[in-house]
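Attaching a single structure in structure tokens format; questions to follow.
The complex appears here without one of its protein chains, the remainder shown in place.
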Amino acid sequence: MTLQTRDRRLGWGLVAPALVWTALFFVLPFLGMVALSFARMEERAVVPAFDPGNYTRILTDPVMLQALLNSLQITLIVTVISVLLAYPLAAIIAFRIPRQWQRLALLLAVLPFWTSYVVRSYSWLLVLGQNGVLNKTLGLVGLGPLEIAASRAATVTGFVHFFVMLLTLTIYANLIQLSPNYARAAADLGANRWQVFAHVILPLTLPGVVTGAFLTFVLGIGDYITPQILGGGNELTLPQLIMLQLGRSGNFPLASALSVVLMAVVTLAYFACAKWLRLDRV
Amino acid sequence: MKALSWLYLALAYAFILLPVGVLVVFSFQDGRLPVPPFQGATLKWYGQVLADRDLTAALLNSAMVAVVSSAVALVLGFLAAHGLARVRLPGSVLMRGVLIAPMTVSYLIIALGLLNQFNQMGLRPSLWATGVGHVVINLPLCFAILYAAMGDHQKSAERAARDLGASEWRVLTLVSAPMLAAPMAAAFFLSVTFSWDEFIIAFLLTRFDVTLPVEIWSLLKSGLSPKTNAVGSLVFLVSVTAVLALELFVFRGKK
Partner (left out) sequence: MARFASVSVLALLTASPALSQELNALVWCDHTDPALVQPFEEKHGIKVNLKEYEGTAAGLAILEQSQPGDWDVLVIDAVDVGRAVEGGHLAEIAPDQLATADFFPELVMAENNMVGGKTYAVTEKFGYNTIAYDKTKVDPADMADMATLTSGKYDGRIAIYDYYLPVLGLVALGQGVATKDITADTLATLKDPLFKLKAASKQVSDVVSAQTALATGEVDIMIGGGEWVTAVLAADNPNLDWTIPKQGGLRWAQSIGVVAGSTQPDMALEFVKYITSPEGQARLATSSCYWGMPANAKAGDVLTPEQKAILRWDEQAEFLKRAQLYPIPDAALDTAMQDMWTEMLQQ
């Protein structure tokens, strides 16, 4: 046995468990779901079939299309707002706060991350309500009330809150790795602050930002809890529609087809960002 | 410019900390309505939470699922990262892609797929099933972190050990793993955090024994009560204490 084949065999042996796990509990279930999405419901029972009916329905039923559109809109709005809010925050922490305090500042910025996720959405409900803390406070200074509760604005607020924390972390990690020499060099060459940011700092941190934004998109578009708790039942997102099919109708095939569509959307987003993504360098 | 920075920082922290603050304040509300006016402080909701058998059981379940699934994900991820970083294998780019892929998929899809597969196999929903799902979501994370951390100096140390006659097992456990202690700890704790707080997989894949997020969800669905606030505050307190302890005692010396 040559050294190389021995090495290879060893390599395979090391990779195999993870690969098998992923194949058994990720790839296989997904294929099963694709198969199930072509089944039919007859008299409240699942009948195996090869029927693209669920997909034609998703693509023609205005309710389903609207859910897809809602999900896309909400997630895109959330991603853009979160990046725009998190970048300055990360930059201020990285460049304005003295080194020894940065970890503490960062910890404080992601503190709510450690409340339970379900409770976090619920507490926004209490903040944003007609008689909630926000409106009562605004009332004291003669403003408001803001009609945010039970609306898309509430869903977006809940999402943005979570993702600002996530993105602040990733963007900070990128900013802190930049050598100050780049900026100094650019400044020496006569660039003003804005130019330094636009031509040096931003491009260098772009992969980190895009990776964070992509994860925001993936986590946001697949989330059920936030729109369910905060949206007030005034519009449906794709995950809510999927859970309705599961929870109300027991229609597994349609739920599967909707999930495949969700997966397709995420895959498209992946290819759109692929150029800058560094998923194996999170 | 400087003043603007500080103003922004203050507003950002206010936004980030607002819901947690409200949560904690109203966990002491004497009355069932979690909205202003504040009717006076009471500890009775905390008493009810601590006396709630289902909640404490769920807490233990969550801790168990988080630790076990993260350990499995860590071991699988470590071995795979080691294999792919050290040995040139045909199709290694593809394999890396497959291992990372679950990271790009919504948890809901993973949950639904597993639910369907376990149903077909005649397996009942359980904490085990949830744990399997949590390994699926955390394996890519562990793999990515460790793969990124495997540097050249580590390779030379491993080679040296091997040249000195160490078996592959001893190289792995006595050289590679200790050298990667910091990223391994990071990967493990990150996994624990994700598993601890994961809802949809646990919701669809458990039956009677449930994890904490699922129990909190049913608490939320089964009656208006500041108990929800009290649980949330307690979880927050416990997690923050754990994080601070780690920060102080584990990660402090590393930098």
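Chains: A and B, in written order; residue numbering restarts at 1 for each.
Everything that follows uses one rule, which is that contacts are C-beta pairs under 8 Å (C-beta built on N, C-alpha and C of every residue); 3 or more make two chains touch, one makes a residue touch a chain.
Source: prediction; values computed, not measured.
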If the hidden chain were put back, which of B:Arg32, B:Arg88 or B:Arg170 would touch it?
B:Arg32
Give the residue, chosen from B:Leu76, B:Val192 or B:Val243, that touches the chain omitted from the document.
B:Leu76
Residue of B:Leu123, B:Ala166 or B:Ala242 in touch with the missing chain, whole complex considered
B:Leu123
Which positions on subunit A touch the chain that was left off?
16-17, 20-21, 41, 43-45, 62-63, 66-67, 125, 129-131, 149-150, 229, 232-236, 241, 244, 246-250, 252
Please output the residues of subunit B touching the missing chain, sorted low to high.
31-35, 52-54, 72, 75-76, 79, 119, 122-124, 126, 128-129, 131-132, 207-208, 218, 220-225
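The rule is simple: only the chains that are shown with their structure count from here on.
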Residue ranges of subunit A in contact with subunit B within the complex:
7-8, 10-15, 17-19, 21-23, 25-30, 32-33, 36, 85, 88-89, 92-93, 96, 103, 107-109, 111-120, 122-124, 126-127, 129, 131-133, 136, 161, 164-165, 214-215, 218-219, 221-225, 229, 239, 242, 246, 252, 255-256, 259, 262-263, 266-267, 270, 279-282
In the complex, subunit B residues that touch subunit A
2, 5-6, 8-9, 12-13, 15-20, 22-23, 26, 34-36, 76-77, 79-80, 82-84, 86-89, 95-96, 98-110, 112-114, 116-117, 120, 132-133, 135-136, 139-141, 143-145, 147-148, 168, 193, 197, 199-200, 204, 212-213, 216-217, 220, 228-229, 231-233, 235-236, 239-240, 243, 247
